[in-house]
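Reviewing the structure listed below.
Removed from the display is one protein chain of the complex; every other protein chain stays in position.
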Amino acid sequence: MQLVLTEDQTLLSRTANELVAGSASVARLRKLRDTRDERGYALDRFARMAELGWTGIPFTEQDGGLGMGLAEVVLVTEAMGRGLAPEPYIPAIVLAGRAVALGGSAQHKGAWLGPAIAGEKVLALAHAGRRGRFDLTRVPIRATPAGGGFRLTGQATQVWGGHLADAYVVAARTAGQDGDRDGITLFLVPAQARGVTSERQHRIDSLNAAQLTLEAVEVGEADVLGRGGDGHGLLTRVVDEATVALTGEMLGGMSEAFDRTLGYLRERRQFGVAIGSFQALKHRAARLYIELELSRSAVMAAARALDAQSADASQLVSLAKARLSDAYCLIANEAIQLHGGIGMTDEHDIGFFVKRARVSEMTFGDAAYHRDRFAALGGY
Amino acid sequence: MQLVLTEDQTLLSRTANELVAGSASVARLRKLRDTRDERGYALDRFARMAELGWTGIPFTEQDGGLGMGLAEVVLVTEAMGRGLAPEPYIPAIVLAGRAVALGGSAQHKGAWLGPAIAGEKVLALAHAGRRGRFDLTRVPIRATPAGGGFRLTGQATQVWGGHLADAYVVAARTAGQDGDRDGITLFLVPAQARGVTSERQHRIDSLNAAQLTLEAVEVGEADVLGRGGDGHGLLTRVVDEATVALTGEMLGGMSEAFDRTLGYLRERRQFGVAIGSFQALKHRAARLYIELELSRSAVMAAARALDAQSADASQLVSLAKARLSDAYCLIANEAIQLHGGIGMTDEHDIGFFVKRARVSEMTFGDAAYHRDRFAALGGY
Amino acid sequence: MTDVESFRRELAEFLERELPARLGTLPPATGDYWGGRRPELPHPQSQRYCEAMAERGLTAPTWPREYGGGGLDKDQAKVLLAELRRLGLPLPLVGFGLSMIGPTLLQFGTEDQKREHLPKIVRGEIRWAQGYSEPNAGSDLASLQASARIDGDELVINGQKVWTSYGDKADWMFGIFRTDSGGKKQEGITFLLLDMAQPGVEVRPIKLISGASPFCETFFSDARAHTRNIIHGIGHGWTVAKALLGHERNMIGDVFGSGSGARNKVIAGNPLAELARDYLGEQGGRIADPLLRDWVAQVSMDERCFALTAQRNADALKAGQKPGPESSIFKIYGTELNQRRHELQLALRGPQCLGWEGPGFDDRELQQTRDWLRSRGNTIEGGTSEIQLNIIAKHVLGLPD
Partner (left out) sequence: MTDVESFRRELAEFLERELPARLGTLPPATGDYWGGRRPELPHPQSQRYCEAMAERGLTAPTWPREYGGGGLDKDQAKVLLAELRRLGLPLPLVGFGLSMIGPTLLQFGTEDQKREHLPKIVRGEIRWAQGYSEPNAGSDLASLQASARIDGDELVINGQKVWTSYGDKADWMFGIFRTDSGGKKQEGITFLLLDMAQPGVEVRPIKLISGASPFCETFFSDARAHTRNIIHGIGHGWTVAKALLGHERNMIGDVFGSGSGARNKVIAGNPLAELARDYLGEQGGRIADPLLRDWVAQVSMDERCFALTAQRNADALKAGQKPGPESSIFKIYGTELNQRRHELQLALRGPQCLGWEGPGFDDRELQQTRDWLRSRGNTIEGGTSEIQLNIIAKHVLGLPD
């Protein structure tokens, strides 16, 4: 595994940063928030990402993708993190899209994956309930047999990118109970299906999320992704991939927050000097820089390990998510402290990173969850 | 509970510091170490402490004590900590002595407690084995019924002050097994008794400790302290008292290490200025000062709570030991770092505090052990 | 000193008989009344209750009678608090008039200044705001630029202040302004009182990342203050300002549990443990997640240690020792501890801590998230932790500049 960018990757990274990073982009999120935009992101932006081929990166060519991998995905998400771009690239493409790609039939792919890669349809994945915390075996949707198929009932919460999505990958419990890996089935459920209602949720990061309520939604064999009752493995796989994509986004976000803080330390003057000349602040900044460097290594390694499907891939995913969760929250807290009062104002952009840091930390497992997983996978 | 010293206490504290604190006293410990002194402390010093009445502080007047309490004991041990005085005040008086006072018969007190308070006989308490960690139910000595009494067999380790002690309070398992509170009995065993051998142990802090081996040592009802099989409560009580005494010693040690480090920061010049003028070091010193202040409060509160036998006394003991363990180790590590290379040399005194900090941390439970105990006592 | 018991009796008589007789229902202990020209009433009777208490100076119990205060000694004041607690009555009045500018006037004001301003504070007629920080004068307060130019018997004020707590609700401001730009920056600063209800003063609330707006920006364009409202003389404002900052720091220290707060938290069971049980469940009577259980214990122990240190400090003061710069540790540790407490609560709630508003989150979850965001400012406002650490290093530890 080479922990260095190829020329193509460098090029992709540059393009991505040009399109979605930069300070203007935070203003865009602010506007979407303050105008209480119904969708919370720009469909045309998402379409543009599709035009540029980004939505096709993690899919094979016969699925209509570019046959690249997470090593490239994290370059896109890193730029999105720097610019706090609210488009649902991770939930629609990496999480739900990959679930369809790995578990879907030809019909599923034709009806949903193709349009998703084209940026014409938006997918989302629903697997968590209000008290499930990070446990992928605690799915809130129950499937009860009905005729040849099932009836899905229950409520999933904080479905990332789930508001105004066109279809949902739903993890439902078809047998067994919380804690069992067996007995979970993934269904592909169109938003139009009878009994499906989604409600916008407002989280501190102002990104799109929804509460998805299913009432006796009828599904059949044709709607199953992967093998019935065997959905936990597929769910874990796509969550691992989405987690790495998210750590890329976090890396971008914390890099941007750090750069802005450094800029402030250089410009802000008190006691007749730039506050960046105070040794106590210098040392704290240097420690944050070390965290940034270690974080970047973890993200690059996890992405490449998953692409290579190496034996310790899941361990490296947990390594990356644990580190990025701690590092992003640390840098965000320090960013406010080092900005002083101005950093506490809503008018200043840094607060958006502080809020996004928390949501990222609590998505797909916090640091403690992933330390436990790292240890368990390591056999202790 | 008043967290302020009375005039008498202030006076006691001053006397104690005059006798045992000060830099010369570290030289004394160094000499005892380098000459490989057989005992590791000075009997005459111990006798002098008795003359001054310190050894009588925690005992009632009818037991020949001064009827004072731990609020006064911690003033003596704080001074001993500042001076790294190696005399076995805590193990002989507070730990073993109090066990005899609380559980001993008139004969026991006449034969052992009186002479102990007079500084003529040295007691020690043996309760821990090599793999027992901090669990007071895992005693390494087994008692097997023999005739009217028992035969004691097993090996206790790191018996503080146990080398050349005149008698041992031995916690033995008379029934049940590791983990059971019931079935532990405390016996008073003279060092001369047949089958008793003690071997000097050398720990990093150079204080007196021994490995105590019992081979079929015969004991009877008359040798039992407290009620047979009911020794866990008594053991817990005296260990709590000794723990508070130890936190007093730790407070003295960390205060001395901190003061010496402050002195070095003021004197040591690099780049043409005192290194204490570098803001990064200033802020670290200020953080250590905060830890010192919080530690002092915890020690004073725990001592007074035990003296008053208040309901939350044991919780406050754990509060104090957890905090002092973390704070002393932190200050010791920072003390070396801030001293730079010279702090790493055996020739410099600061290393003695670093070593004593570790032994103190690992005596009567480390911080994690006491956080767990604090939570359990708090009902969660 | 007067007989405390007889005082208690006559006070009880007033509080239990006379007041209810005059006012009918009295306000409950919850909800602070800040007074002012446009008072907000936590309870319909809050203002009348305040006025009735003020008649006897019980809104400012220890202030001298000649300025409208109660003229009580420490013991009598304690009795008053005890009686209010016993009867479930609130403090009749709170605010920066009583806590900040009042004591400052008693220390630095002229007889005329005391007679003019203190009675209005006691009666809750005027609500005060503090005008200290500026966009370019935060930690380095002495570099402030908002100016006051003498013009006859008035001063003409221009410039901007920021972080004015509740500035949009205040009637008068006490603040520091530059009357001389030459010389050392601490010199040429003048401490002024001015009426905010005038055309030259504009106040804009500042929205925080938590969504709340407790602070304001205040803009001055040719605003006017009378020279008789200069405290301690032209160019000597820095002395006054520093003394007042001392009051403020101790006040903040109190808020963050050095006083009642943290102590009660401990004595009244352990809410953190309850929260953990609620969100994580338990095993064998223990919080199910051992790491979070350990974290709960750590924060609870730190809070207990902090409360004990505050008590030790208070006991030392009672024993006649002077308060020193050590009190800086309460500001640093108290605010950081509050932040750690909030971070822990986020961890306990897990993803349910992410809500801003609307469905999927309950009210306590939403409130706690905002409180967490607000808490990030605790280590900045009222003197950053960095400034407090500098103070300790210099004035407590004697480390060189």
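We call the chains A, B and C, going by the order they appear; numbering starts again at 1 in every chain.
Here is the rule we go by: contacts are C-beta pairs under 8 Å (C-beta built on N, C-alpha and C of every residue); 3 or more make two chains touch, one makes a residue touch a chain.
For clarity, every value in this text was computed on a predicted model and none was experimentally measured.
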Quiz item: For the full complex, which residue in A:L11, A:A216, A:I290 or A:A308 touches the chain that was left out?
Solution: A:I290
Quiz item: Which is it among B:I204, B:A222 or B:A308 that touches the chain not included here?
Solution: B:I204
Practice problem: Spell out the interface residues on subunit A facing the chain that's missing from view. | Solution: 2-4, 262, 265-266, 273-274, 276-277, 279, 282-283, 285-287, 289-290, 293-298, 300-301, 319, 322-323, 368, 371-372, 374-376, 378-380
Quiz item: At which residues does subunit C meet the chain that is not included here?
Solution: 290-291, 294
Quiz prompt | Residues of subunit B in contact with the chain not shown | solution = 128, 130-131, 133-134, 157-158, 199-206, 211, 269-272, 278, 280-281, 333, 336-337, 340-341, 343-347, 351, 354-355, 358-359, 362-363, 366, 368
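By our rule, only the chains that are shown with their structure count from here on.
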Quiz item: Per the centroid of Cα atoms for each chain, what is the distance between subunit A and subunit B, given in Å?
Solution: 53
Self-check item: Between subunit C and subunit B, distance of the C-alpha-averaged centres to the nearest whole Å
Solution: 44
Exercise. Quick one: report the Å distance separating subunit A from subunit C, using the average Cα coordinate of each chain.
Key: 42
Quiz prompt | Multi-partner residues of subunit A (each touching 2 or more other chains) | solution = 278, 280
Quiz item: If you look at subunit C, which of its residues touch at least two other chains?
Solution: 386, 389
